[in-house]
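Missing here: one protein chain of the complex. Every other protein chain is in place.
Per-chain residue numbering starts at 1, and chain names A and B are given in the order in which the chains are listed.
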Amino acid sequence: MERKIRIMVAKPGLDGHDRGARILARCFRDAGFEVIYTGCHQTPEQIASAAIQEDVDLVGLSCLSGAHKYLFPKVVELLKEQGAEDIAVIGGGIIPEQDFDLLYKAGVKEVFTPGRSLESIVDWIRENISVQ
Amino acid sequence: MENTSRSTRECSGKEGCDHVELAKRIINGNIRAASRLIRDLEDDVLQAKETLKHIYPHTGRAQVIGITGSPGAGKSTITDELVSAFREKENKVAVLAVDPSSPFSGGAILGDRIRMQRHASDPDVFIRSLATRGALGGLSNAVGSAIHILDAMGKDRILVETVGVGQQEVDVINHAHTVIVVLVPGMGDDIQAIKAGIMEVADIFVINKAHRDGTRRLQKELLSLLDLKGECPGEWKPPVILVDDVLNKDTFNENIATLCRTIEDHHQHLVRTRLLEKKLEKKAVVEILGVLRSSILGPIVKELQATGEFDDMVSRVMKRQNDPYTLVEEVKGNFLRNGKG
Partner (left out) sequence: MYFPKDLLDKSKALTKKWEDQVKRLTQKNADQKQRWSTVSDLEIKRLYTPEDIEHMDFERDVSVPGEFPFLRGNQPTGYRGRYWTFRMFSGMGTAKETNKRWHMLLKEGQTGLSTAFDFPTLMGYDTDSPIARGECGKCGVAIDTLEDFLQLVDGIPLDQITTSMTINPPATVLWAMYCAAAELKGVGLDKIGGTIQNDMLKEFIAQKTFMCPPEPSVKLICDTIEFGTKFVPRWNTVSISGYHIREAGSTAVQELAFTLRDGVEYVESTIKQKGLDVDDFAPRLSFFFNSHIDFFEEICKMRAARRIWARIMRDRFKAKNPRSWWMRFHTQTAGCSLTAQQPYNNVVRTAVEALAAVLGGTQSLHTNSLDEVLCLPSEHAVEIALRTQQIIAEETGAANTIDPLAGSYFVESLTNTMEEKACEYIEKIDDMGGMVSAIEKGFPQMEIADAAYHYQRQIDRGEKVMVGVNKYVGEEKSLIPLVEIDEKIEEEQTKSLQAVKRKRNGKLVVESLNSLKKACREGENVMPYCIEAVKNLATVQEICDVYREVYGEYHDPGLF
């Protein structure tokens, strides 16, 4: 029985710089994953409930506005509140290294910043995410 | 909200889990449990069908509306507006949005819900994206099952959105009681597409972005095609509704209201003429055939492939050592006698 990995790619907050998010969405599709793309300008509430409705295994957040310190932990928190803490959350965008710890502590599984190859991100997913 | 993630996940797809309990949770409207089960059915997890059995008695209440049309016609926008309109009437709504899988990687980008995200945090709107996955007939089954689950959850209206090309999509849209075909002027090949099959399934036509050049022409072409079909007294003639969302929100809202009314009219028509019963009968036939295919043919083919017998059959047929009829008779004898299927 083949189970497809389902990933939600979402842009929380108000910035519309979706180059990275869109490249990743394509890359995930080409890696054989099913990608639910929510587009820009999403609130953490929208992202969390969409992730649950779509029953994804992973939520990939991209933020370039500097608001990641509020937005990423909020998504993790909302998923937990709704009984979906098993949905993994990863993040990317313009995230200074000094913020990584705060994000990891908040429950973000991994942070990918510019310079990571697409292949290495796909590998990370194959290693760390499986359909339970 | 009930915290059920673990139990749902542990139960679903495994043997010996409490299907009754899971079904109950879904019937009580638990989103997580429902979305899990839809996923399992999409992935063809055998045990998930057990749960479905317990759900089935609670289905048959929701109105199913199909929305189809070419890419870029604005189906998702129309769907999104219909969701809002139904929510205003305090209907509980679900959307199943089907997008094609990549034939190369098997992956997919499901981007339809993007236009409906404003409803994402409304607990009475459930939006689910499905990929076509290319399995023959599988998609239609998955959509059928998903409709049952959403129906049992208590959704009043279920909108099924799909790109209007190919047999697979037509099968999907056949789950709907009322089918809306969305067109947009200036896309060129729309009329061809309509002739190629959508015409037969359409109950309502929407011409979207109707401020554009070519609207009148498209409308005329459509109406003359409809006339060609001929008209029997008392028969439903698909109306053509113009929708325009540019520069004036008020007219747009009126257009959507008209569409809602027409959907209602069509439903009344189906009830009055007892066509609804016929549709449901046809659906039952399709559903039984689908399940027969997936639960009898599916496992047989799977096993034949696993043991290499299937390849063997292919090569024997190719070399003219055997004919497919004899081979299949053998298979039938083996499987059905052994009760494997």
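Note that contacts are C-beta pairs under 8 Å (C-beta built on N, C-alpha and C of every residue); 3 or more make two chains touch, one makes a residue touch a chain.
Owing to the predicted nature of the structure, the values given are computational and were not obtained by experimental measurement.
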Handout entry: Hidden partner chain, touching residue among B:G29, B:G69, B:G111 or B:P238
Key = B:G111
Exercise for the section: Against the chain that's been left off, what residues of subunit A make contact? List them. Expected result: 13-19, 22-23, 25-27, 29, 37-41, 43, 65-67, 69-71, 74, 94, 96-98, 113-115, 117-119
Problem - Contact set of subunit B toward the excluded chain (per top definition) - result: 72, 109, 111, 114-115, 117-118, 186, 209, 212-213, 245-247, 249, 252
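Everything that follows uses one rule, which is that only the chains that are shown with their structure count from here on.
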Completion exercise
For the pair subunit A and subunit B, the C-alpha centroid-to-centroid distance in angstrom is 28
Problem - List of subunit B residues in touch with subunit A within their complex - result: 1-6, 9, 31-32, 35-36, 38-39, 43-45, 101-102, 104-111, 113-114, 117-118, 120-121, 123, 126-129, 131, 133
Exercise for the section: Would you mind writing out the residues of subunit A in touch with subunit B in their complex? Expected result: 1-4, 6, 25-26, 28-39, 42-43, 45-47, 49-50, 52-55, 82-86, 131-132
